[in-house]
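A protein chain is absent from this complex, but the other protein chains hold their places.
We call the chains A and B, going by the order they appear; numbering starts again at 1 in every chain.
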Amino acid sequence: MLKLDKTEIWLVVSALVLLASAFLLPNWLTFILTLALAKALVVQGVVIQMRAGLVSFGQGLFFCIGGYSVGMGGAFLNIHDAFVLVALGVAASVGVAAILGLLMTRYRDIFFAMLSLALSMILYGLIVKNQALGSTDGFNVHDVSFLGWMPAGEDQKLVIFVLTVIVAGGIAIALNRYMKSGLGGVNEAIKENEIRVEFLGLSPRWILYANYLFAAGISAVGGAFTALATGHVDPEMAFWTTSGEFVFIALLGGTSHVAAPFIAAVLFALVRTYALELAPHSWQMILGFVLLAIIVFLPKGLWSLVAGKRRAAA
Amino acid sequence: MSTILETRGLNRSFGAVTAARELNVKIESGEVVGVIGSNGAGKTTFINMVTGYLPPSSGEILFEGKSIVGKSTREIIRNGMTRSFQVAQLFPEMTVLDNLLIALVAAEGPRPSFLGGLRSRSRIARADEILEEFAVQQYRNAIVSAVPQGARKLIDIAMALIGKPRMLLLDEPTSGVSVEEKFPLMDTVMLAVRRHKVTVLFVEHDMEIVERYVSRVLAFYSGEIISDGVPAKVFGDAKVQELVIGHGHGRKTEDKERSAA
Partner (left out) sequence: MTTLYAILIDGMIYASWLFMVAAGLTVIYGVMRILNMAHGSFYSIGAYTGASLVGWYFSGAQGAPYWSYALLLGAALVSGVVVGLLIEQGLLQFMYKRDEILMVIVTYALLLILEDATKLIFGVDPYFTFQPYSLLGRSEIGELTFANYDLALIAVAAVIGAACWLTLNRTHTGKVLRAVIQDREIAIAMGVNVKLMFAATFVVGTTLGAIAGALTAPAISVSPGIGVEVIVLAFAVVVVGGLGSIEGAIVGALLVGITRAAAVHLAPQIELFVIYGVMALVLAVRPQGLFGRDLARKI
């Protein structure tokens, strides 16, 4: 039933390599990889929508809901199971998206971008002024258990890494299917000519709505794993510059392959680790120039380098 | 023969301007009806109302006996009436094949699956048949934006026919197409239309095309139908000669495109 295509086999192999390497890599590196993969899931949320022509400058909204659900579930609802907490984040996020999506799907282009930004800033504004949620400092996430098992200290980090890899791998396969499906094709069609899609008897709005919910769900997974890994959440998660970073990584990788956001996110995280040390005040500037270079020279993202080489070789 | 489309007392005004006045039309299934009239005569308004793009101010539109007023464009399409466009509406950065595959996906139902692949063997086989039917095989793997105007028009019409409509509205099928291309293009289209047994309503500026391909003509002037009948009768009508053909005939294709844009 589940026959894997070439991309999916590669995804599984990469996931296995990552899992095996968990025991070899230094702790700081697995930590960075965990955060990068979690972030990549949010970027996938941006990419899903980008493929249909919408740029979300507010994906941080769902990233934040995912993260805060984990934190608040532990602090206020006394839930300590990681799986339940992640599920809680996804449910909360998709629930919010189900309502906001009705509004959002009426907008395109810069209006979609601006409204998504505004909505995430609303959440930011609410959290910043809320003392119970630690205001601008955020708060710490309680220790979690995994189906009753509670590993200690560094082991917990490792478990979270393993979980992140597995979940990210699973989501990647699902996204790959989606991308190559009939509906995936229609998504690109919406980006290119929405009116034609409508005159083929399809509802672009319904498709965009489904994307919005799906994107919200996986962004929340990303936020939840970020919260679990760092043990902390703060309102920055919903601030618009966080969302800007997701857009940046999405453009860096490009939208043409499901692996692109993962590679771009890992690259981004590694480069940042060094850049922040070497040149703390020019990191953003480097990002800016890279972004301009991508727009001008590689409009389909870094992935086009890989794809281009392959085509030249074939 | 049965009536496929009927309008009763259809009116539409934009502010003080009346774009459609008391339109009563009955189209029998299997007819090929040409709609003529100079710019602003109300052709486009008529087509837009019939396709659900524009709601009428008053009046009734019956498609196969059922009212379609207030229905969305999408519902009307799903009910069996599709349209082509004056400027071909395609997915410009995709290949011609992918354009057809998307249309095939859409034809399968209003909620496409996210599981099966887009490029399934059966869909590709079907797309290849269509490419052949419309004589555009050589563009199969070309990106649409690199395909000539005439072929784009054909693909646009092919996509409108994929959903197996019972009625097709052609919006200036030969505008933007060169003089040498226009007859072969119309021959291909009419062949396909007959094979699919589709009733056709088409708007056209080019009187040569209208005369050659339609079985009946509706001549519009200032929001009203001033003549309705076989081409010989309508073109022989003095009023039509003066008000419609005098305006619309003999202008170059480029002019038409510009004034319509």
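Points to keep in mind about this one:
Quick note on the criterion: contacts are C-beta pairs under 8 Å (C-beta built on N, C-alpha and C of every residue); 3 or more make two chains touch, one makes a residue touch a chain.
The structure displayed is predicted, hence computed values, not measured ones.
From the options B:T7, B:Q89 or B:S175, the residue with contact to the chain not on display is B:Q89. For the options A:W10, A:F146 or A:W240, the residue in contact with the chain missing from this view is A:W240.
Interface note for the absent chain: among A:L119, A:V141, A:I207 or A:I249, the touching residue is A:L119. Contacts to the hidden chain, counted on chain A, fall at residues 55, 57, 103, 106-107, 109-111, 113-115, 117-119, 121-122, 124-126, 128-130, 195, 240-241, 244, 247-248, 251, 281-285, 287-289, 291-292, 295.
Everything that follows uses one rule, which is that only the chains that are shown with their structure count from here on.
Those residues of chain A whose C-beta lies close enough to touch chain B in the complex are 177-178, 180-186, 188-189, 192-193, 195-203, 206. Taken together, the chain B residues at the contact with chain A in this complex read 73-74, 77-78, 82-83, 85, 89-94, 98, 101-103, 105-108, 110-119, 159-160, 162-163.
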